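A single protein chain has been removed from this complex, and every other one stays in its place.
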Amino acid sequence: MDLILIAVISLGAIGLISAVILYAASKKFAVYEDPRIAQVAEVLPQANCGGCGFPGCAGFAGACVKAADSGSLEGLLCPGGGASCMEKIASILGMEAVASEPKIAVVRCNGSCENRPRIAKYDGAQSCAIAHTTSGGETACTFGCLGCGDCVAACKFDAIHMNPETGLPEVDEDKCTACGACVKACPRFIIEIRPKGKNNRRMVVMCVNKDKGAIANKACKVSCIGCGKCVKVCPFEAITLENNLAYIDPAKCKSCRKCEPECPKGAIHAINFPPRKPKAEAPVADAAPKAAPAPKAEAPKAEA
Amino acid sequence: MKTFRIGGVHPAENKLSAGKAIETLALPKQAVFPLSQHIGAPATALVKKGDAVKVGTKIAEAGGFVSAAIFSSVSGKVNKVDAIVDASGYRKPAIFIDVEGDEWEESIDRSTTLVKECNLKPEEIVAKIKDAGVVGMGGACFPTHVKLSPPPGCKAECVIINAVECEPYLTADHQLMLEKADEILVGVSILMKAVNVTKGYIGIENNKPDAIKLMTEKAAQYPNIEIVPLKVQYPQGGEKQLIDAVIRRQVPAPPAIPINVGAVVQNVGTAYAVYEAVQKNKPLFERIVTVTGKSVKNPSNFLTRMGTPMSQLIEAAGGLPEDTGKVIGGGPMMGKALLNIEVPICKGSSGVLIMNDKEAARAAENPCIRCAKCVSVCPMGLEPFLLATLSAKKDWERVEKEDVMSCIECGSCQFTCPSHRYLLDYIRLGKGTVGGIIRARNAKK
Partner (left out) sequence: MANKLIVSLSPHVHSGDSIQKNMYGVMIALVPALLVSLFAFGLGALVVTLTSVAACVFFEWAITKFILKREACTICDGSAALTGLLLAFNLPSNLPIWIIIIGALVAIGIGKMTFGGLGCNPFNPALVGRIFLLISFPVQMTSWPTAGQWTSYLDAQTGATPLALMKQAITSGDASVLEQLPSAMSLLIGIPDSCQMGAGCLGEISAAALLLGFVYMLWKKIISWHIPVSILGTVFVFAGLMHLANPVYADPISVLFTGGLMLGAIFMATDYVTSPMTHKGMIIYGVAIGFLTVVIRNFGAYPEGMSFAIFIMNAFTPLINTYCKPKRFGEVVKK
């Protein structure tokens, strides 16, 4: 009986003392945190991708609350959660969500093993960053994809994968949140975050080669050679040519698809467009008789 | 026998071309001069298409203080200023000159008589070296005039000449010493005069006993120059290791440089180039290049005009072997593997090494067994295994804390790793990234 009593008293005393210490500590070292931060953080994806530009989801939640206090949520977007997530945040904070255009990562290189002959063999660590410093790469194109998959490793949403057949990364459109981690990981700045476009349809120059035409032409079957045909044909002045490389400005592009058949190398891709009607195929062949097979071969891939 | 005190390895020496007399290589049909042949700002081209140039004409001038002028090694017409794939594997701007005849600038003294006397003032010597475009000939290509201009507050106490040639295979410096010993010694005394010191050392590894003997005999006339035989140990040719080996002083961690311990280190090839520049008015446009490799028919040392494509040197040494797996610009420990053999010879090209496909392939990576061999061979006292792991994890803050910037990229760790891990690949990545972070931080300040 005594034994039980002693045990109860001593354990009870230890518990009491600990409780007092814990209470005192929680008062003394209390840090006030706005309860809304936790609420906002709850609706975030918690992938801590950093795509919003803040250090992790908690940082973004804090920024949202701060922004709400100063009046507007403008400029804040969780690329992972997208518009629906921002709406939830806005409702928590009693604000109105600012609509923003959905975006996606685009790999601007089509130099598959077939299109871009290998002239050397890279033997080293499986890292694009290291391969990039080793030399120009396995092909004569010193701008194109190195194929070691740094972007794949960087993606927190499992949205980019290497295609073993082409040796190029492919973006999973449903999973990609345009957080930009892959853009930062790529040592050659091949990946770009572009607006998804109307109905998910967009026009992209699938090349980043800045070499002169002859060199770019030799290095890869589907390189941009800077001929400028697309620039001339574009009715909206959406295409610019700089350093022997064409670039389509997504803000100006109206997806008229005029440039696509014009490219002699098939470097301009129309992504997610329905296949052209049969009658439209004649001018394709006319415009680029030599390169006709290339765009044809590319077309199904672009649709996929 | 002296050597440096921390770490080091001893790779198989394979000095196949040792003792082969220097041959003068025929002129190329077209010479190509990349504008970025040295550390620092690229040079700016002075010529344009169609310009006629002679041997020794300045075709590009220094693009800043840390930069060097470039001189034509041939006479002829400028074909174009365009890009060429250089040793880095990337296209870089370069001057292409079509060779016609072999007409030299008149100011160059082409006689072979030894000119010992030099009555110039130190600053005049430095200016002359700068005007001749002389850079470090060991491979790093640091402009020589910068090294000879100590920053304020630093005083040089001695000149150390690097005649170690610790890279396996290479013999260019060795052969140069055997054939041009007198000129080198004059060059060393000029260098000593330029930085106003009275003590000069020439460090030579004792796998070159003939060079040690010859240089010691010749140096008897120069009481201030001492020949220091060194134990064979890689990377003794590293500036910091050589200083430690010769005068037993250790350069503190970066940003400290050798001049902080009073030493000015120059390559033996540079000493020769300085002699030619100062005494013969001959700018830097040719150098000795070793062409070697186990499958190469005729490993040789060539006196080569710069801008000559490497393919011509390989042809002269018996052609590219059938089983070629890798062509390396420089030695096997620190050289760069080349994408193609049309890369031109530059100021820092000490050798062309051809490896067969068996030697060239790296073995597969195995897990780290924490044997600590990389730690014990690291000449800088670093922990390569840790730096590589942290770099692979992109923990740049810790990579910096573990002194990655001290790494001299000698490759001893990867050379010795029983698991064949790509240690230096990752450490280089870490060093590059951390270097960028530090520069950005300093720029902010």
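Just so it is clear, A and B label the chains in written order, and each chain counts residues from 1 on its own.
Keep this in mind: a residue touches a chain if its C-beta (ideal position, glycine included) is under 8 Å from a C-beta of that chain, and two chains touch if they have at least 3 such contacts.
What you see is a predicted model; the values in this text were computed from it and never measured.
A.B. asks: Looking at B:P28, B:P168 or B:G430, which makes contact with the chain not pictured?
C.D. replies: From the options B:P28, B:P168 or B:G430, the contact with the absent chain belongs to B:P168.
A.B. asks: Of the residues listed, B:R305, B:K373 or B:K431, which one is in contact with the missing chain?
C.D. replies: B:K373
A.B. asks: Using the document's definition of touch, tell me which of B:A94, B:V159 or B:M333 contacts the absent chain.
C.D. replies: Result: among the candidates, B:M333 touches the missing chain.
A.B. asks: Among B:A220, B:A363 or B:A440, single out the residue that touches the unshown chain.
C.D. replies: Result: among the candidates, B:A363 touches the missing chain.
A.B. asks: What residues on subunit B make contact with the chain left out of this view?
C.D. replies: Residues of subunit B in contact with the hidden chain: 5-6, 9, 11-12, 89, 168, 240, 244, 248-253, 256, 261, 320, 322-328, 330, 332-341, 353, 355, 357, 359-363, 366-373, 375-376, 378-383, 385, 403, 406, 409, 411-412, 414-420, 422, 424-425, 428.
A.B. asks: Just checking the interface: what residues of subunit A touch the absent partner chain?
C.D. replies: 118-124, 130, 133-135, 138
Here is the rule we use: only the chains that are shown with their structure count from here on.
A.B. asks: List the centre-to-centre spacing of subunit A and subunit B in whole Å, with centres computed as mean CA coordinates.
C.D. replies: Going by mean C-alpha positions, subunit A sits 42 Å from subunit B.
A.B. asks: State the interface residues of subunit B toward subunit A in the complex, per the touch definition above.
C.D. replies: 83, 85, 88-91, 336-340, 360-362, 392, 422, 425-426, 428-429, 432
A.B. asks: Would you tell me which residues of subunit A are touching subunit B in their complex?
C.D. replies: 119-120, 123-125, 127, 129-130, 133-137, 142, 211-212, 215
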